[in-house]
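Note that one protein chain is taken out, while the other chains of the complex remain in position.
Chain nomenclature is as follows: A and B, assigned in order of appearance, with residue numbering initiated at 1 for each chain independently.
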Amino acid sequence: MSGPGTPGPQRWLDRPASATQITHRARLWLYALAGAVLAFLIVPTLIVVPMSFSASQYLEFPPRQWSLRWYENYFSSATWMDATATSFKAAAWTALLATPLGTLAAYGLSPSRLRAARALQVLLITPMIVPVILIAVAVFYVYVKVKLNNSLAGLVLAHTMLAVPIVMIVVASALKSFDMNQEMVARSLGASRPRAFLTVTLPQIRFAVVSAAVLSFLTSFDEVILALFVSGGANSTLTRQMFLALRDQIDPTIAAISSIMILVTTLMFVVAQVFGGGGNAGNRDAN
Amino acid sequence: MSRASAVPITIRQVAKAYGTVAALDCIDLDVRSGEFLTLLGPSGSGKTTLLMVLAGFIRPDQGSLRFGDQEVIRLAPHKRDIGMVFQNYALFPHLDVAANVAYPLKLRGVSAADCARRVTQALQTVKLEGLGTRRVHELSGGQRQRVALARAIVFEPRILLMDEPLSALDKQLRESMQIELRHLHDQLGMTTVYVTHDQREALTMSDRVAVIAGGRLMQVDTPRMLYDRPGNRFVAEFIGESSFLEVTASGGAWCWNGRPLQLSTEPSGSMDPQPAQGARACLMLRPERLRIAQAGQGSPAPGTNALPARVGDVIYQGDTFLVQALLDDGTRVSARAIAGAAALARAPARNETVELHFDAGEAVLLPEEGPR
Partner (left out) sequence: MLLGLSGPALALVLVTMVLPIAWLFGLSFLADDGSLSLVRYRRMIEQPSYARIFGATFKVSLLTTALCVVLGYPLAYVLSQLPRRAANLCLIAVMLPFWTSLLVRTYAWLVLLQRRGLVNTWGMELGLWDEPLALVHNLSGTLIGMVHIMLPFLVLPVLNSMRSIDMDCMKAAANLGASPTRAFWSVFFPMSLPGLFAGSLLVFVICLGFYVTPAVLGGGKIVMVSNQIANDIELFFNWGAASSLGVVLLVSTMALLWLASRLTRLEQLLGASR
């Protein structure tokens, strides 16, 4: 055991790290490896942001010269701006549609103990399981036939279908920790079922519903493959434009767009915290 | 397994603090070779902490620990060569019963043939022969407990530790297992340290019991001594039922409510048999030592004390009945008697005035407040 004279970090190194009394010192290599993997996960995700302010076409880090030229490129381009508007519109509509649909499905299926309910839940999750490329191709095929191709409505419909499983999972998990007896009490006191749901249940699963809405928004906003096939022309999404640009060259403007997308994601999560009231179950279990 | 391989345990000044809370407060304890010692205490008393120190999973802040002649306080848990049974058994779910029991033997490089033989023997000892190929999840709670035991003794450790191994079992099974464990200990002869919060269990199984509370040892004694001669109020209250009288010393004798009491001339624990004038103490009375007698029958026999009391509730409890009574100075006492037909017929009624008799040697004088 280290005496009182040994400095802080050294004492920590000699302390047991687990039930088997292995010391932190013996595990240092493991901590280093885990730290490296963690860095591998975080750094590339975030590094785009400072790099987007680099004046050089090769996006240096740290930037030798700071510049806003890529942002200027982005904001002054009609193509990019139209695409951004389309993405926002589609995402907003998706959230607006998927949230009530998914919440109702969760409310109807999750508390039930019937086998049919389980089966229906599995069916509703399938958009998450089936490879998106297949969904994209199949939907494209049908949309061509019904002339929904390259339309905002078609895109929103498809994105809503992708978002509904997520909403259902998030809300269902919140409902699991909610005591449904409260609703029964409200109904015994005279409230109709919809009224009981709106006044008793919904306020308490608020955080989950808001998180689900945010996740729906982001699912649509970030979605690439479906947008590639189904949106186009005047209704091309931001992600579609980005993907097409990437296939040709490494356009640094995309770095600026990426930073903005990260900003949007962060803002949406802040929104979730603010409007949801900061519950803790909710979105962590979404995946 | 020979008794000669059992070793004594010497614990000196072991202390462990978490922040400002002392989980263990300078414990000194000797466990004799081959003894069955129980650490008894309420939850949070430090008994499990002390056991974990013995096992090596908790490093105390100071102190010494010896198994026989070997100082082990800094020895890693996997080198201590002692057996341990955990509260939830901690059986390995990915191995079958035989593999679980063989695990410590494999670690010690025992040959496959020897291994198989010793595993069979261990399973026989715990009465689980033939269940070697079962998987853990197929076993009942009692069976899992036995497997955990078999695994802990198969390598013939010099010391066996048990952390409330019976607490997850139902009452019937628990009581039969208590006796079985004791028989096993007698058969194998290793030094055993057992942790429990159930005083009945402790009294049933142990050679000696160490009562522990707040990280301190309250008393270490045989079950009989703990029950008949508790050394302080905590032990008196924790073990068995008791009523307490406030007594004051006057004229060299202990008096209650002004009346001198006839108490045993043997000095009990730390109490001074020649108390100073005005000294205070409390007198512990066990309910079964109080006899209910009719009031007004004249002075009791020499060596017997009589307390006038008014009866409150008389509660029938199957094998015994409890009489709760109020003494003149407002103290509540309980008297317990076997519920035989004759005794029940003579049982007093509510508000009746009776006399409670107890013999000089059956009450215990204790300091007014227990050691803190």
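Keep this in mind: a contact is a pair of C-beta atoms (placed from the backbone, for glycine too) under 8 Å apart; a residue touches a chain by one contact, two chains touch by 3 or more.
Quantities reported herein were computed from a predicted structural model and do not represent experimental measurements.
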Contact with the hidden chain (one of B:62, B:88 or B:167): B:88
Residue, one of A:138, A:185, A:198 or A:234, that touches the chain absent here: A:138
Listed residues A:130, A:185 or A:198, member touching the removed chain: A:130
Interface residues of chain A (partner: the chain not displayed): 17-22, 26, 30-31, 33-34, 37-38, 40-42, 44-48, 51, 58-61, 101-102, 104-105, 107-109, 111-112, 114, 116-117, 120, 123-124, 126-127, 129-135, 137-142, 157-158, 160-161, 164, 168, 218, 221-222, 224-225, 229, 239, 242-243, 246-247, 250, 254-255, 258, 261-262, 265, 269, 284, 287
Touching residues (missing chain, whole complex) on chain B: 55-57, 76-84, 86-94, 103-104, 107-108, 136-137, 144, 151-152, 155
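In the analysis below, only the chains that are shown with their structure count from here on.
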Between chain B and chain A, distance of the C-alpha-averaged centres to the nearest whole Å: 58
Touching residues on chain A, where the partner in the complex is chain B: 1, 16, 19-21
Residue ranges of chain B touching chain A (in the complex, touch as defined): 56-57, 59, 74, 76-78
